[in-house]
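Here is the structure we will look at.
One chain of protein is taken out of this complex; the other chains stay put.
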Amino acid sequence: MSMKRNSWKEYQKEIAEDHYYYARSCIRQNFFPGSEAAFLRILQENLSKDIFDDPRHTSCTGIGYHSDIVPLETIMTVVARQFSLMNAAGYENFASSCITSFGIYTEILETWNEFPETEERTRENLWKATKREFVKPKNLAHTSDIIFHFREEIARQAKYRLVNARTGEPLKGVEHIGCHYAKIFPKSGVGGAEFPYVLAGMIESWGGEVVDYPERRHCCGFGFRNYLVQANRGYSVANSQKKFESMAPYKPDFIVCNCPGCTMFLDKWQYTIAEMEGTTYGQDGIGIPVLTYEELAGLVLGYDPWDLGMQMHQVNVEPLLDKMGVRYDPEAKYLGKNGKFIGAPREAAVNCFSGERLYRIQR
Amino acid sequence: MIQWGYTINQPRAVNLDRNDLTAARRIIRQMPELQACIACGSCTATCTAGNLTQFNFRKVHTLVRRGEYEGAYEEMNKCMLCGKCRLVCPRGINTRGVVMLIKRELGEY
Partner (left out) sequence: MSKKVIIVGGGVAGMQAALSLKGQGIDSVIVEKSDRLGGKLCDWHKLFPTFTPASEVLGPLKEAVERAGVEVRTGAEAERIAPDSVLLKSGERLSADAVVVCSGFDLFDARIKEEYGYGIYDNVYTTADIERMMNEGAVALPGGHAPRRIAFLHCVGSRDEKVGQRHCSRVCCITGVKQAMEMKTLFPQCEVYNFYMDIRMFGPGYEELYRQAQEEYNIHFVRGRISEASPTFDGRLQIKAEDTLVGRPLKMSVDMLVLIIGMRAGESNGRFAQCPGVGCASNGFLAPADLFSGSVLSPVEGVFYAGTVTAPKNVGESMSEGAYAALRVAEYLGARS
């Protein structure tokens, strides 16, 4: 049974149909190295869209900003430069791969709107620093918005569905939305802040079932300055743990996120918790696979999981691949693009079944 | 062995699903007027102990009513039973009686 949602259609944002300027994330290429490449491939090959992957754009400096080392004026100027690059390339639709960046762009545009003098100052700063000018984007979208926008087209081209290939039952997916997607401005997200539909819509269109669980809206605990300091990480892990404990009884088959930090944390903290406390939250005593929406779309479209970079996940994704009936070569998992062995991680508790570790529902 | 450099924080929320409310119910049954506390704070304002120590009568009995018993007995031991709080309470709660009741019921916590 799908969840009742009354409001998502009221929170509709405009998402451009074509011609995007692509702004990458700083950290995704390390932790989920195939996702951004998959996004470009899906847009270009499957959807025949025009998207420009500009090597000249920089980090939005959001991590620095949220860690109190980059001042507001600086980040505004950096953002202005990205827009200027977009103008120079002949584009007006800005597509951000990162939720932090998306939040930064949304908030800065809103700040300029509310306080035009800050925009003027930014223009001066950009001119002084780079002799550049800029026009604000006509459309700003997060890349998950764009996949959401074309979810039905992806469903039409699907090779696999989010359905248990043996039983025909829909797979259960937990969707986790990055806080800065819609909690700052509910109108900036599909479905708003309380019942976001951007990932849920993908899961439903591709045959799966969305799990609504008590801590669905809780933050993963990333929080920049909090996890950056090693001694503070216990608080950060605790947030993810709270979510895992809350979702575990629903026996989700996978977690999908739209934020770089959340995807990383929900994946890696499962490893940490299993090693520290011996607890795992998935079925059969192992972890719950955590995917980016591009990886999920890629799997649905029949991309090879190792081309999607899924061998870099901390929690093994094979249980999900097997349920979906995805054909893959287990031997090729740790072979690079050139066919050479790239090294394999040591065995981790999160990927080993043990009856003792099975998570028990606490009452 | 991995050196993590941190441990996982424990939840801070008062969890009314996990807390054992048996003792709280017993206390309220014996002194139902305690539920009428409107947290005006006049007890703490006038409290001899509260002005010199961390003792906060209002906070302790509220926590006890939520099933948070730990340390309540020791806290109540700070009370001098002077009776000033009972004089000021606008809801007429027998505050000294509450101190004695909590000590009697929660000695083992």
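Chains here go by letter, A and B, matching the order in which they are written, and residues are numbered from 1 within each.
Criterion: a contact is a pair of C-beta atoms (placed from the backbone, for glycine too) under 8 Å apart; a residue touches a chain by one contact, two chains touch by 3 or more.
Just so it is clear, the structure is predicted and the values come from calculations on it, not from any experiment.
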| item | value |
| --- | --- |
| Interface partners of the hidden chain - shown chains only, full complex considered | A, B |
| Absent-chain contact - pick from A:E215, A:E275 or A:E318 | A:E215 |
| Residue ranges of subunit A at the interface with the undisplayed chain | 3-7, 192-195, 212-217, 249-250, 361 |
| Residues belonging to subunit B that touch the chain removed from view | 12-17, 28, 32-33, 35-36, 38-39, 58-59, 62-63, 65-66, 68, 91 |
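As a working rule, only the chains that are shown with their structure count from here on.
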| item | value |
| --- | --- |
| Whole-Å gap separating subunit A and subunit B, where each centre is the average of the chain's CA atoms | 45 |
| Subunit A to subunit B touching residues, read off their complex | 230-235, 237-238, 241-242, 272-273, 275-277, 362-363 |
| Touching residues on subunit B, where the partner in the complex is subunit A | 2, 4-11, 17-18 |
